[in-house]
Structure formats: C-alpha cells, structure tokens
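Moving on, here comes subunit A:
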Amino acid sequence: MVKSKIKLQTKKLNVWYGNMHVVKDFTLKIPEKKITAVIGPSGCGKSTFLRSLNRMVELVPGARVSGEILLDGENIYDKDVDETEIRLRIGMVFQKPNPFPKSIYENVAYGLKVRGITEEKKLRLLVEESLKKVGLWEEVRDRLNRSALELSGGQQQRLCIARALAVKPEVILMDEPCSSLDPIATAKIEDLLFELKKDYTIVIVTHNLQQAARVSDYTAFMYAGKLIEHGRTEEIFERPKNKITQDYITGRFG
Partner candidate 1 sequence: MKKITAVGITVVVLLVMMTSAILLSRTPTTTSTARSIKVKGSTTVLPIAQAAAEAWMRAHPRDSIIVEGGGSGVGIAALIDGTCDIANSSRALKEEEKQKGLISHEIALDAVCVVVHQSNPIEGLTLEQVKRIFKGEITNWSEVGGPNLEIVVYTRESTSGTYETFESKVMARENITLRALTKSSNGEMVQAISGNPNGIGYVGIGYLAQARGVKALKINGVTPTPETVRNGTYPISRFLYMITKGQPEGLAKDFIDFVKSPEGQKIVEEQGFVRLP
Partner candidate 2 sequence: MKEKIRLKLSGKILTFPPASVSILAVFFIFIFVFSQGLPLFSKISPFNFFFNSTWRPTATPPSFGIVPLFLGSLLVTSLALLISVPLGLLGAIYIAEIANPKIKEQIKLTVEVLSGIPSVVYGFFGLRVLVPLVQKTFGLPTGETALTGGIVLSIMILPTILSLSEEAISSVPVEYKEASLAIGATKWRTIRSVTIPAAASGITAAIILGLGRAFGETIAVMMVTGGAPIIPTSIFSPVRTMTQTIAAEMGEAVFGSTHYNALFALGIVLFTVNLILNLLAIRLIKKKKW
C-alpha cells in the first residue's frame, strides 16, 4: 500500500490515564515526507495519540504507555532513550498558539539555544531562515525585538511553527493547529503545509474533515481509542471500507 519509506510507526500502542484506557492497540505506519491526518470525533483520543509520538504524554500525572513507537526503526520508549533528544527530532505545534512571553527573535532562537548554538551571527541567520520558511520574515523583520504577544493569532501560530522548525526536526506534529484561527490565517497555514512537506514528515490531528481532505496524503480514522481505518486520503474519503468511517465522514455523527 505505501510506497514511500516509513519514518515513524507505532506498534500496539496503548495509553492509559490512570484507569482510563485512552489509546488502544494502535498500530500505524507514518510515511516519510508526507502529511498524515488523524481524524475522529471529539474525545476519541487523537490528541493523546499525537502526544505519545513525542513522549509529551508522559508529562501527565498518572499516564502510562505500553507498546512501541519506532522512529527510523528505533523504539523511542526504550529505557536508554533521552526524551529531550526525541523532541528535538519530533517537533510539535499546539492547538492554541503559545509563543513565549519574549520577543519574536527570542522565541525562534530559543530552540537553537537549546540545541547549543550560541554564536550571535549564526543565531540571526537561522532565525531569519525559519521566519522566511513560514512566510513571516517580511512581516516582522523590523520588529524582531517586539513581544511575540503583539502578533495576531495567525501570525503567532506561524511563529510557533517557525520556532519548531528552527531546530530542524525530522517530524512535525500538529494538534489542530488552525482551530483557533480565522479562515484567512487557516488558508495561509495550509499553504505552508504544502511547502513544508517537501522537507518534513507531518502528522496533523484535525476535526476539520475538509481540511484533512485538502491537505493530507494519508488519513487515519480513530474512534474510541482504536485505529479503525488508515490509507491514502482519497481512498478513505471516497471509498471507506468501514461503516463507522463512512458514517463519520458523511457527517452522521461527530
């Protein structure tokens, strides 16, 4: 089914929050440099699934994970794996834009400093590069020292993407990145995604079916914690194999 190389894959992934079994036996292959959308009704566990991919889920008290997640074939949940290393390779953009209460420049430079880059010149170069990639450079080049919180919602979210890109991750996880933005800002980001997938593997969780259809190459449908169906986006949307998938896509529920 999938011709491209597999970047990330989960094998019988289970996630519990205390006694709540949120993600059940999830086995999914995510192809490299493609956009994979994860869709499903509210509360089906999409966000939890996403957050297990960069080990953010373990920050929740009482969270438990079993199964494997392989990045380039290596299990990221292995005992000797440093989760901060994983997060440098797998970046994340959140639902509500969350730039730091710092300047625009500092926001993008933050990740670079985490990476250990301290030289002024190099930092400036890389910050500019990131901001250009998300199409923000022209808009903010004269006010890099102003607070990031002065930007509009759409600009902030692009800034967050720039921030994530700065550390040159291999995978970018996006948790409903446009749900708090207006249509114009949303369109800008969707255009950005087409650009980004040339260089990055993207997994995007969305409850917006049209967006998933527009943007993604592959789609995974999740329901009550389980992976119901997964395949090329056209297949899923035009010829779903599972009844639940069909009901969801035609708007019967969710």
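We take it that a contact is a pair of C-beta atoms (placed from the backbone, for glycine too) under 8 Å apart; a residue touches a chain by one contact, two chains touch by 3 or more; residues count from 1.
Criterion applied: all candidates are chains of the complex that A comes from, given by their letters.
All of these numbers come straight from a predicted model, not from anything done at the bench.
**Student:** Taking the stated C-beta criterion, I'd like to know which one of 1 or 2 contacts subunit A in the complex.
**Tutor:** In this complex, the candidate that touches subunit A is number 2.
**Student:** Taking the touch rule as given, give the residues of subunit A at its contact with candidate 2 in the complex, in rising order.
**Tutor:** 54, 56, 59, 84-88, 91-92, 94, 96, 98-102, 110-111, 113-115, 147, 149, 160, 163-164, 167
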